[in-house]
Structures are given as C-alpha cells and as structure tokens.
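Below you'll find the structure, written out as structure tokens, and then a few comments.
The other protein chains are all here in position, but one chain of the complex has been omitted.
We call the chains A, B and C, going by the order they appear; numbering starts again at 1 in every chain.
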Amino acid sequence: MQRIGVFVCHCGSNIAATVDVKKVVEVIASEPGVVHAEDYQYMCSEAGQEKIAIAVREKKLTGIVVCSCSPRMHEATFRKAAERAGINPYMVEIANIREHCSWIHKDINEATEKAVILARAAVAKVNLNTPLTPGESRVTKRALVIGGGIAGIQTALDIADAGYKVDIVEKTPSIGGRMSQLDKTFPTLDCSACILTPKMVEAAAHENITIYTYSEVEKVSGFVGDFTVDIRKKARFIDADKCTGCGACQEKCPSKKTPSEFNRGLGTRTAIYTPFAQAIPNVPVIDTEACIKFKTGKCGLCQKICAAGAVDYTQKDEIVTEKYGAIVVATGFDTISLDKYDEYAYNQSPDVITSLELERVMNAAGPTHGHLERLSDGKAPKEIVFIQCVGSRCSDDRGKPYCSKICCMYTAKHAMLIRDKYPDVNVTVFYIDVRTPGKNFDEFYRRAVEQYGVNYVKGQVGKVIPQPNGKLLVQGSDLLDNKQILKEADMVVLATAIEPNKDVRKIATMLTASIDTNNFLTEAHAKLRPVESPTAGIFLSGVVQGPKDIPETVSQAGAAAVKVVGLLAKDKLMTNPCTAKADELLCNGCSSCANVCPYGAISYEDTLVNDHGIRETRRIAIVNSALCQGCGACTVACPSGAMDLQGFSNRQILSEVDAICR
Amino acid sequence: MSVNNEFRPKIVAFCCNWCSYAGADLAGSSRLAYPADVKIIRVPCSCRVNPMFILRAFEKGADGVIICGCHPGDCHYSTGNYYARRRMTLLFSMLDYIGVEKGRTRVEWVSAAEGVKFSDTMNDFVAKIKGLGENVRLGDLRCKN
Amino acid sequence: MKYSYYPGCTLKNKAKDLDAYARASALALGFELEEIENWQCCGGVYPLGSDEIATKLSSVRALSDAKEKGQDLVTLCSACHHVIKRVNDDMKNCDDIRFRANNYLKLDTPYAGETKVIHFLELLRDTIGFDELKKRVVKPLTGKKIGAYYGCLLLRPSGVLAFDDPENPKIIEDFIRAIGATPVVYPYRNECCGGYISLKEKDMAKSMCDKIKESASGFGADMLITACPLCMYNLNKSAANGIPVYYFTELLAEALGLKEEAES
Partner (left out) sequence: MSHAKNQAERIREISGVNPLKCMKCGKCSATCPAFNEMDIKPHQFVSYVANENIEELVKSDSLWKCLSCFACVERCPRDVKPGKIIDAARQLVVRERGGNYLSADEIPELLDEDTPQQLLVSAYRRYKR
C-alpha cells in the first residue's frame, strides 16, 4: 500500500473561488492510501513545494497527488519537487481542478464535487504507480530549417553564428521568399532587396550553413535530438559546380511565355531561368513543362550556348539523407485565391490587382520596370482605390476568420509611395478599421493621411464595376456619412488575406506537429512557448505560426534559433520513461504489437522463461525503450494482454475509470 | 451534493495528451463552460484507449463515454487516431448490438487550438446523454449475472 | 431520357413562349419533359421566415412526385427554380422542416430531399453538354452579340443554389457560344432588375433596369437573354437603348431550327 499525500492548491482565487478546497481536503483524507492532505495558496511557489518536502519527510510518503492546474503547466515542477524530497518523480500525479474544473464551472457545490472525484481518480492511479527512470538519448548537433525566406534565413544565421551546423531546404530555385518580392518595407521605407540581399549572401557564405534550393523535405523519422530526414533535390538540369551564372542561356532560350512566379504571373520568364537577378544560388533551373527540348526533343540551345558546359538534360532528382537534432518550420505564406471574391472583379479586369502584385508593379525589376501603370493599357492611373480586408476577418466559407495583420501598414505604405512619386494621383482607401499597433506604425499611417493626403473612407466596398470606357466604378459604403458612394477609378488594389503556404499541412503531418484549423502551426503554449511546437524538437519561425510583418518575423526567427541552440548545446536528452513493456509470461509472440508500432520499436527474441515451474524458450516481444515514444497502440493490439504502458497501465487507467464512475 | 433531482449523467472523456487534453485546457483558460458531469482521463494517445476501459465504465455505471483525439493526419504518433477510429467503430457497433445506444459513445477530433470545439462537443454530448437518460441496459445485464 | 417538369404559373400564361420553345428544343435534343400532374404554384418567393411551413408544401408535393417517378425535376422559370431548390435543401438538411412537412402531408413514403432539382440550363450544360449542343445547332446565330442577364434568383444564395459563380457566372455565356453567337460580358448581369418591387415602385424598377441595359449596350450587346419572366417584364419596361430582351429558350429553338414549329 502506498502512503499518499494530497496537496490541494488554491491558485489564489483561481481555484478557491469555485472549489471549496477545505472540503476537498476533508473528503480526500479518508481515501484508501491517503495519509496526508492539506491545502495551500500556491502549491507551485517555493513555500508550496517545501510543504511537499516536509510531508514526505514527516509522513514517509511514497506517492503524491497535487490538485492544481493542468499537468501541462506544472507536472514538471512537482516531479522535480518530489525528486528533491527523495521520492521517484513518477510517483506524482496531478488532478487538474483548474482548467478542467474551477474555470469552467460556476456552482461551488458542483465544482467541489467534481474536484473531489478528479482527486480520487488521481489517488487511485498513484496507488498503482511504480517508480520509473528515464533513459538517455543523444543529440545530433545539426539543425534543419524548412523554408528559405527571411524567417528561415534569420533562424539559420543565428544558429550558425552560435557555432552549429544548419541546413536550409527551400522549395523554389532561390532563397529570399516573399520578402524578395517586396519593393519597399514599412515603416522606414527601406528598399526590401537592399536589406535582404546582404542576409542572403551571408547565409550562402556562412561556413556552418548548407543551402538546398529547389529541394523539398520528403520524409522525416525519429524524434527530438535524433531526426532522420530525406531531402529531395529536384533536378535543375544544370551542374551547379560548372555554372558561372553568366545568364547567356536565359537570353537565348526561345520558350519565353511562362508566367513568372516571381512577378506573380504579371510578366513572363523563359523555360531556363533564375527567378530574379539577386537569386542565390545564381544557378538557373530548367522548367521541363515549358522547355522545348523536354517537350519535343528538339532545341538544346542552352546547352550549345553554355561555355561552361553546365547544362545537363540527363540530371535526375537526388535524395539526400541527413540527421538532425532539431527542425525549424519557416514555410511562410501566400495570398488566398480570389476566385470566390469576384464582386471585386479581380478575374474580370487586369486593372484590379492584389497588393503583392502592386509590389511587383512598383519594383524597378518588375513587369512595368517600376512605372505605375494600368496593366490593361499601360496608361498612367489618375485615381487609385485600395480595398482593405479582402478575405480577412470573414466568418463565411469564402475567407479567413483572422486579421492578416500586415495589410493596414502595407496599404499605408503603398498609398504614401504613390502620392510621393505621383502627386497628381488620387488615392482612396476603403477600410473597416485601421489597425496599426507597433512601434512608429500609427505615426506612419497618420503621415499617409496628414502629409500625403490619402483619402481614407470608413466602409467596405460592395462591388467593383468595370465600365465600357475601361474605368472601374467602385461602389462602396461611407459609413460615417451614411452614404453609398460611387467612385470612378483607374486601378483597384485588393489587400488580399494571407494564408500559410499550401505545403505546410503535408510538412506538419511528416513532423507530427500540431496544426490549427487555419493551417497555422500550433505553439506549445500560446503565450509562454510561442516558437516551439508541442512536438519536442520542432520549432516555428515566421508566418507559419501566425500572421506577422518583417520585424516580428525576424524577432521570432531569432527566438526560434535560441531554442534550437539551447537544445543542440545538450549532449544528452532524458527520454520519456513511460514506454511499453511486455509481460513475458503472457506474450505469445504473435507480432500484433510490432505491426502497429509506428517507430519500429518492437522486436522479438527467443527468451528462456520460467512459466510456473515450466522452463522453456519462447518468442517474446522486446520493446526498445530508446525508440518507443509511449503512444500505447501496441497495448490495445495485444490479444493476450501482455503489452502494457508504464505510467499509463491498464490497471492505472481502469482504477481512474472506477474512481470516476463510483 | 446537488440538491435537485435532475438527472446528472456520469460521463467519462478519454483525451489524448497532445491535442484534446490541451484543447480541454484551452476551453478552461478561455472559460468556456460545459457541464461538470464530464470527467477527463488523460491518455497519451487515443490509440491507448482499450475497449476494455469503455466496457468497464459502462459496467460501473457511466452513462456516456467519449474519446477525443487529434484530427486525422495530425496524430502526434502519426497513426494512433486511425487505430482508435477503427477500433471504436467496431466496439460501438458491438455495444449497439448488446443494447447500449449508439449515442452513448462518441469519437471526436479536437485539436489543441480548438477550445471552443471541445466545449461545444461536451455540451452537445451531455445534452444527448441527458436525452437518452440513465444507462440501465448494462446495469440490467449485471443484475442477471 | 425522361424528366419531371415543373413549369409554374407564369409559363402557363404570360410566358407561354418560354415554355413552348423549351419543350420543342428538349424533344429535339432527345429528352422529354413530363409535366408533373396537378402541380401548384411555388409561391414565387422563398418563404420570408425560416419557420414557415405551409408556403413550402406545394414545392414538397412536386419534389415528392418526381421522386416517386424516379426522375430528376427540371425547372425553367428562375423563381420556381429558386423556391423549389431551396425548399428541397430544407427538406434534406433541416430536421424541423422535414418533420413538420412530412407530418402535414402524410405522404406514402416520407420525403427527405432525395430529388435532384435541375434548371433547364444546367441540363444543357451537364447532361447534354454545350459542345454537343453546338453540334446540334442548324442555324447558328453567328454575329449576334448577346448579353446574358442572370438576375438574382438563379445565383443567390450560392451555397444552396450551387448554380454558378454568383459574382462571375458563365453558364449563359457558354450557352450563347454554343448557339453560335458572341457573349457580351457586362458587370450588371447579376444585379437585381427590381423584381416584385415593380408592382408598386415602378420608377425604382425602371431606373434599375435602365442601368442594366445601359451597361450591356455600353459593352456592345445587341440584345439580352433571360430565364425569368419577371426580369423580362421589368427589363421591357425600360426603354433604355432600345435593346430587346428574349427568353434564352427562344434563341435555342431558333438555333435548332425549331422556332416556327414551336410557335405553331
């Protein structure tokens, strides 16, 4: 029989306001095995932990139940306290009477009754707990960053500067990401390329960084400290070692009509291409869908023209397998499809564009060489309308429920830049709310209004109506004036909602990282662990975690890097001791458990067993506790009941069921 | 302790540690109420839930049992929730066959970010169980034993 | 191929053409429209309150009748299509309405939204196919520039009607191409003609139709086509630009070389 101490936390008034903690102590004291019960203001405080130590000493406790907040908060705290007091940390169980009780119930009787039952279940479980000892696993001192945008680049640089090896895997032919497509950045109007390119160069030159562009993560196995990853390096059909980046191949390529991804489809590119001038690496790729040589077998001009002999049509995809201790997801974002929003006539008029397309139009390397002009007829616009919140803050099935966060600021930027460069162009912004929290952000927006005379109208637009004369009639609300206004514009710019990159779901599944309904990856704790995934060893950087601007992304990228460095700095990690174990007397070696094990942790050995005096050699399941992650799939698959999970054994869970249903 | 004689069902909720238990925590910290009749048991994964646990709950007088796990494809252990789904489909049809109504058991996917869904699910489940009333079928069988 | 067919009141009176051209064209294209017996008026508008039941019963009767025959239900008038399709959705998805309607009607077998409701245009698109229709055309309307007028009832609410993109539809444009003419896309093709408001607020309806017709002719349309008798009525009240309005079935019959036959 265990000697159990029960400690009921008030958590200030968080628990005590709705749960009669004295009553819980009184009732639980008479449970079998309980030799000590007390309540205290804050069990997690030093004084609270000391109470545990005193009780262990004085009452010779062998097991501990703490009735407090979620075990996800303080289980580790109380396990450590128990260890200091001299008992095995796995002899501690938590009854969650805050998140699962006091915070969601109002009636004090009901909540107290439930708290008692939760405490009983925990006591019943501890009665069956056994001391467990964690094993150790090694840490591979190398990190993987998935995504080569500003988030991935910054995370990689910070990890590399701390002295660890780091690999960047980028899907497109160059690192740089969305930031490379931007013209200027708010709130200081720096040229985006001017501040990004040095970082790209630094990453490429760093001795600790290896960059895999035009590559994708294909398979991930293992766990924190010891991941094994397959990376598919897609065939570029260019020998990167020979290519000098002279660009002659691109000049001569006769297939010139593929929409340029980098220019958001507003311009075209050749079949052999580097996405933009500052691309890193400056090595082109051949798009086999567009290449005449690949489609018809004729052409081969690029190979003929290449002085370095770098073009190789026979190149094949290559799989690189590498081991990592930590993985950072920095897969970024894209704008949503506007197909369901054609009241704004995006699919009906080339003069209705997204804000990201406007970045390309404003950029000197863009389709209009930086001249602000209508894409339909090349004429200079005189009247431009911006529409905010297109697809953001929607609770219908067309858009996204969240605020995309960056649009208010980039629209102020666009409006300001246009008014600055083309003072005769009128700019109107239809907005629902202007959201500009951030250092120097509201000041920036006010400058757009006060200094540059941008006309902000409070109200959403209902419809953009193309006119026979090529103009666009914008029908919108002016809510402050309670009017419906019609404004004739030459161009309309849509602040289109952003969403996580389409590939992120696939990647999250490979990494077994949690993902939310909007395809953003979930943090381990929304406030206190914002750059870690609940899956150990997986870290989040940039918009993959939620909408962010560049300064925030860079800060978060650095934070993720610190977490990675903290992990890689360790030589060994403690492993979870709650692993599966087979009872050799019950096991009949049927292989059912091994078939369901996702980690290949179960093997079979011929073992000499002593079954009630009968000594014989049997085929018995053996669990490799270094590989077992403790999911318990095997325990249910086992037909003879031989397989059990330490820390969550059949008897323990059944005792909880009994206590709850009593 | 409750004074009135309203039927208060006994409901056991098995929640996986990675998604649904965290979802329940989020429901708690967001103060999204659901009836106190629901008591949660933490398991590492929905695939840890042995059909035996559910039978035992009904045997001991539970009126409803719900298993919550990560969304398909999002399991922390890759495939655990698929095992759970298959096992529970079989178990539930067997329970139905022996007279425990289908509505008394449920499998639901709740992610760590879905506090609202957790609370909505529990409210709905409790209401359905209240509609079904006390679970007397397995109780009767026990008496015959 | 036989289909149940719900013509509706107006097609039996003021919009006989719409009906006659459709029937003749249907036969020529190899499917038969079998009029539902003893159909009753759909009510012209989907009930205003989500709790109403009596006003939905005539639609349920027609739907159930088609189900008994194992046929899809074809409609032609935009209003009938709108009402019947939405009532069908209620019968499929709304427990309360299904329960009350069945309780009231006491049908041999309860109705739960099994019938597929198809607009004549959808039949052309999805069953026959516009490519096939194009092959059957004997007198292509080459050179005619036609604006499609969709109005509200066929498109919205798009979730239930699931007819086409409510903001940028293309089914009638594709139809126009199939009969050999040139579609003219103009932005007011999904804006309201005024609908029932024209009974009392004649000026209001007229100004709305002026806008529609001016926009269409501004983009170069010689004529408009519609599927709705009320849209037709309202558009005809507007004299703007003098562009004529036809039922799409009339042009279909013409292209198939059946116009005279249908009129006789």
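Basically, a contact is a pair of C-beta atoms (placed from the backbone, for glycine too) under 8 Å apart; a residue touches a chain by one contact, two chains touch by 3 or more.
All figures in this text were calculated on a predicted structure; none of them were measured in a lab.
Colleague: I'd like the shown chains that the missing chain touches, ordered by label.
Modeller: A, C
Colleague: May I ask which residue of A:S221, A:Q278, A:Q460 or A:T607 touches the chain that does not appear here?
Modeller: A:Q460
Colleague: Among C:S50, C:N93 or C:T109, which residue is in touch with the absent chain?
Modeller: C:S50
Colleague: Quick one: say which of A:C389, A:V544 or A:L567 touches the chain that got left out.
Modeller: Only one listed residue reaches the unshown chain, and that is A:C389.
Colleague: Consider the whole complex, including the chain that is not shown, and state which of C:G30, C:G70 or C:P157 touches that chain.
Modeller: C:P157
Colleague: In the whole complex, what residues of chain C lie against the chain that is missing from view?
Modeller: Those residues of chain C that touch the unshown chain are 8-10, 13-15, 41, 43-45, 48-51, 55, 77, 79, 152, 155-158, 166-167, 191-192, 194-201, 204, 208, 228-230, 232-233, 236.
Colleague: In the full complex, which bits of chain A touch the chain not displayed? Write them out.
Modeller: 343, 389, 393-396, 398-399, 432, 458-463, 475-477, 479, 482, 484
We take it that only the chains that are shown with their structure count from here on.
Colleague: Based on which chains are in contact, what kind of graph results: line, ring, star, complete or other?
Modeller: Basically the chains just string along in a line.
Colleague: Round to the nearest whole Å and give the separation of the Cα centres of chain A and chain B.
Modeller: One centre to the other, that is 29 Å.
Colleague: Which chain A residues touch at least two other chains?
Modeller: none
Colleague: Going through chain C residue by residue, note those that touch at least 2 other chains and give them in order.
Modeller: In chain C, no residue touches two or more other chains.
Colleague: Please give the residue numbers of chain C that touch chain A in the complex, ascending.
Modeller: For chain C paired with chain A, touching residues are 159, 165, 167-168, 185, 187-188, 215, 218-220.
Colleague: Spell out the residues on chain A that touch chain B in their complex, using ranges where they run on.
Modeller: Of all residues in chain A, those touching chain B are 70-72, 96, 98-101, 103-107, 109-114, 117-118, 121, 505, 508-509, 512, 514-517, 522, 534-535, 578, 596, 598, 629-633, 635-637, 645, 648, 650, 653-654, 656-658, 660-662.
Colleague: So in the complex, the part of chain B that touches chain A is made up of which residues?
Modeller: Answer in residue numbers: 1-3, 10, 12, 18-19, 21-22, 24-25, 27-29, 31-34, 36, 39-45, 47-53, 56-57, 60-62, 70, 73-80, 83, 87, 111-114, 119.
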